[in-house]
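Removed from the display is one protein chain of the complex; every other protein chain stays in position.
For reference, chains read A and B in written order, and residue numbers begin at 1 within each chain.
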Amino acid sequence: MQGIAALQPYVIAVFLAWAALLKLLDRRMRSQAGQTALAQLVGQARAIPALRVVAVLELAVAAVLLVPPSLVWEGAAAVVLTAGFLGYLTYSARKAPTSSCGCLGAHSRPVEWRSFARAGLLLALSLTALVGGLAGAPVGAGPVAVSPLLVLLGLAEGLAVVALSPELDRHWLTPLRRAIVRRRDPLAARVSELVPLEVSLRVLYRSPAFCSASSHLSSDVLDTWDEDGLRFISYAARGRTAVFSLPLPGDDPSAVRVALVA
Amino acid sequence: MVQAPPDELPIDLNAAVRGEVSWFCCGTAWGPCGTQGRGACGTCNSGSMQHAWPNTSDACWAITRPDRCGFNLSRRTCGYRHKTTNLCSGQSITTSIADCGPQTDLWCGERSCCGSTCGTDRIIDLTAAAYSAIASLSTGLRPCEITAG
Partner (left out) sequence: MTSRRQMLKSALLGGGASVVAATAMGSLGPEAAFAAAPDQAVKPGDPDPNFAEGRIRSIKDNVLMVLGSNLVFHQIRVVDGTSLWKLGPVGFDSAKPGDGLYARGVRMPDGVLAAESVWLNIVNIKGHIRNITTDRIHLDHNGKDVVANVVAGTSVAVHSDAPATSDLSTLSVGQHVQILGAWRPDTNEVDIATVFSPH
């Protein structure tokens, strides 16, 4: 138990340092600061300075968690900071539901359940560290017996934080999904004799016949039917009817014919 | 600090510009449009003669980045008028800026043609009302020419 409690400051510190550095160094994040919920909270003009203040706070807490001497109040500081995250996320979800969090990188997705779960996890880790500190385990970088189990736990916690971070999806989830899609090919074309109407319409739009008739048309497609190897498509044309024909199948815009019929 | 547009001369400064036009919805509306809001200018409405322009402010330009497609467009602010001509039919519509868009740099090199007349790159988005005045909504995307309105 003492080992587990002692492990938490490292996991939390790594996450805080990472988040802080992104806020300070990532230009994309700064350029999108105005669209985050933070900007709604402090005002557009103060969004970037506010981001920097949060980053400095995160770095400060990360530093004290890593650097000895270890004191119980360091765990408390982590608890306060992570509880603050949860409060900010709640504000964000209620007052600025379409804005992004601005927590760990630039992305446009609003706050979702994963952001809350991540903040909740960090709060739980902070509480574990604090409780461990109160029980006598060193909080911050004190001597810790490194066992394989502790390393695995630390890795698992780190992976959980990554999995709960929508900002990081493009680094692992998107490539994973891409690979699965490549393997499964869920949109594989099924052989069909039916030529979708849209295919014919796109040929029509590229045809000289459609271009010249376009200014006469007063409606979208009125009717369409296939007969004798041709597809017919009709439109209203200010009291008259414009009817087009094109060969089926076929992709030659110059084969499209048109007539304006009274 | 939000990046500012480069100093290259905007291609729309003294001449008509060819590109692509699409349509979008804004304002209180049904369907997936319901959460779009009133646009960057706070006045956007699907039923009004309005459009979105890629360079209404530094923050807008930072999102749309037409320079990544190799050109720059003039800074025009809310209310400025542009005339959009459908290169297929010759029909045109004059609308005023009500929003920031389209996201030009996500569509670099895309071409839309009518006959042999083509437009490359997305340079304007019209509201549903404005687009339907010059093309059917079901076409989705058309080659166009833009001039100052």
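Here is the rule we use: a residue touches a chain if its C-beta (ideal position, glycine included) is under 8 Å from a C-beta of that chain, and two chains touch if they have at least 3 such contacts.
Here the structure is a predicted model, which is why all the values come from computation and not from measurement.
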Which one touches the absent chain: A:A163, A:L222 or A:L248?
-> A:L222
On subunit A, what residues meet the omitted chain?
-> 98, 100, 108-110, 170, 174, 177-178, 181, 185-190, 192, 194-199, 201-203, 207-209, 211-216, 218-225, 227, 232, 234-236, 239-241, 243-245, 251, 254, 256-262
Footprint of the hidden chain on subunit B, which residues?
-> 22-25, 27-33, 35-36, 43, 45-50, 79, 81, 88-96, 98, 102-103, 106-113, 118, 128-130, 132-133, 136-138, 140-141, 149
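The rule is short, and it goes like this: only the chains that are shown with their structure count from here on.
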Round to the nearest whole Å and give the separation of the Cα centres of subunit A and subunit B.
-> 25
Per the touch rule above, subunit A residues touching subunit B in the complex are 27, 30-32, 34, 48, 98, 201, 205-208, 210-211, 214-215, 217, 219-221, 253
Across the complex, what residues on subunit B touch subunit A?
-> 1-3, 35, 37, 59, 62, 86, 88-91, 113-115, 117, 136-139
